[in-house]
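My structure is below; once you've seen it, I'll send some questions.
All protein chains but one are shown in place.
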């Protein structure tokens, strides 16, 4: 039971950052798994919100999209999409916006729009969806993604959502009152922004991970905290909860045929 | 059965102006009675909307307020008040806004706000409620009120809602694209605005009414159309429908004790 | 996070002298019991917000609790004028009251903007109307695409909003049904939201997914007060007491009679009395 994949460690480490008091705006993919593991373990009263309008949802399987029927069936209430973005996100009621990223820089700025030039893109990605305002209206933003040189870059191609810009107090200068990215959880480490520069700094490495591994999979020169912790390995309960969730999810999504 | 009061004639004449195709934003009082008589006689498919959010309502008794439970019970759907004013009224979906008035002038401008100066009023009336935007956003406005020198005045004390202003094309000049008041039904006559000046002009007098009676109860010098019609007397069905409705209403409202 | 408590405590902990307070309800679900509790606790210098101040605000103004009213229709619905409000505005009795007056459309939009965290609301409104001349809080914005000029009003953000609702569940989620009015927006726009409910149920598991529900984490305090909307009504529980609204027109016509009525029916009463008042008005479930 002590065997676990880096991806599992990532999801579980991310889940630990959430509490029963949080109202979490959940992005699809890794954030969704982490949020639901938190709900199924130490944060049973966490409020999960998906941008499709489902508030206080408790899915038994992970949704493939942000609008699966399971989300509505298990929600406290389901509101319209304009209400979701006006009253709930813009209204300042989200404590944690939880995002994934295709490209990220050291200041938590995210690109999910294009690789290359916007008008003549090399790769046209899906775009921001809810991310631009999740990043600015949530009280804090957590980000989770697997490390790679392609994903963690010196300079992102497009500012889909704003993190800390060039660092320092640039958020404030732009009139953004919220905290922005305060946590980055990868498959190798936990990162927090430096209090001054806002550059993401490794504060904890997952079991078995070395500084070299972190640096090799990151496109910028990594800063490490003076006192570096080791992320506690997944507990049996955490691992079982995550794996059961994934197994239920796979069964549910494969079990349907056109 | 041929006996009827001027007030009954007023309500029934007003009801005849409505059709099954109308989407009518209903003010309380005389407009409410007229709209429901129309629904119960010649316009069964008329859509009645009250500002409390009830759409397509069909009350068995007249509501005392714009938010009686009966309105919700019999409605197609009930929406929030902001939605009512944004999507339904401002959205341009109301064909007829039906208003009453405390004070009116010859151009259909209405005052239900104050008698006397606004800041030191002689009588503080309830105010406009929905009227300012009912008057500007409905495709047309019908007004109904009993005639009196106090009510039909040369100059209103306050512009609660805008009719035709000083007449002519003043609505257009103010950027109001809708038709404004196109019909005034009193207990004595039916009035329509002159095509050019927009001054309300008597086009039909109710049975037994004389020009003198109309003038004596009106604070401005009344204009009469060249060809003046006589409003057809209430039919048996109309009168019975109205009286039954009033009787049901009275019984319902008196039957309750605190 | 919603905490359940007696109404007396909920009012005491969440309202204070000088607050900007909304007791909202659009004919339906008027939080009368909460307003009466506020009257008993004798607050002063309140700015009272409500689209349709009716007899509850007539009572609070008549008791001298309000320094300012922000409203869009100050009448006894279907009956007539508010005589205590008139006495305050026209004669300054028992104290003068400042008035900030809007249209329904503007106030509905202002609450909506408050719930949406915006500083103002834009609407196609007030054209040709007299209110912009007497209310400096009606300004304008210009559409940057079409050049159209629209009315602008500040969003409404009360210190505290009181509403009445059908049900809370045990976690403190609140369900509002029927004529839902402006209550969701009024609660979300406020710093603190206090809710009285007809009853507390286990959960809303069987409720339709699209109903009007306020999650427990949007609410400060909940008090169970059966009948708490009387003489307004609670859809599914009891009917509107239209006779009481008609009666109020007499009671409020005279200062002494008003005072005596308030003494008997509010100052000497308590939240539990509301259940008795609606007994004959209850509807078959």
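First chain written, first letter: the chains are A, B and C, and each begins at residue 1.
Going forward, a residue touches a chain if its C-beta (ideal position, glycine included) is under 8 Å from a C-beta of that chain, and two chains touch if they have at least 3 such contacts.
Owing to the predicted nature of the structure, the values given are computational and were not obtained by experimental measurement.
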{"item": "Touching partners, among the displayed chains, of the absent chain", "value": "A, B, C"}
{"item": "Hidden-chain contact residue, picked from the options B:15, B:65 or B:90", "value": "B:90"}
{"item": "Given C:180, C:251 or C:281, the one touching the chain that is not displayed", "value": "C:180"}
{"item": "Sole contact to the chain not displayed, among B:11, B:32, B:47 or B:217", "value": "B:47"}
{"item": "Contact partner of the left-out chain, one of A:123, A:228 or A:247", "value": "A:123"}
{"item": "Residue ranges of chain B at the interface with the undisplayed chain", "value": "21, 23, 47, 55-56, 72-73, 75-79, 86-87, 90-93, 137"}
{"item": "Touching residues (missing chain, whole complex) on chain C", "value": "117-120, 122-124, 137, 139-146, 148, 150, 152, 154, 177-178, 180, 208-212, 235"}
{"item": "Absent-chain interface as seen on chain A, which is shown", "value": "28-29, 51-54, 63-69, 71-72, 78-82, 84-86, 89-90, 113, 118-119, 121-133, 135-137, 158-162, 165, 170-171, 174-176, 252-254, 256-258"}
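Keep in mind that, in the parts below, only the chains that are shown with their structure count from here on.
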{"item": "Fewest hops from chain A to chain B - one hop per pair of touching chains", "value": "2"}
{"item": "Most widely separated chain from chain C, with each centre as the mean of CA atoms", "value": "A"}
{"item": "More contacts between chains, B-C or A-C", "value": "B-C"}
{"item": "Distance-to-centre winner among chains (Cα means, whole assembly as reference)", "value": "C"}
{"item": "Mean-CA-position distance for chain C and chain A (Å)", "value": "40"}
{"item": "Chain B and chain C: spacing of chain centres that average the CA atoms, whole Å", "value": "28"}
{"item": "Two or more partner chains touched - positions in chain C", "value": "112, 184-185, 212"}
{"item": "Per-residue overlap in chain A, given as positions that touch at least 2 other chains", "value": "none"}
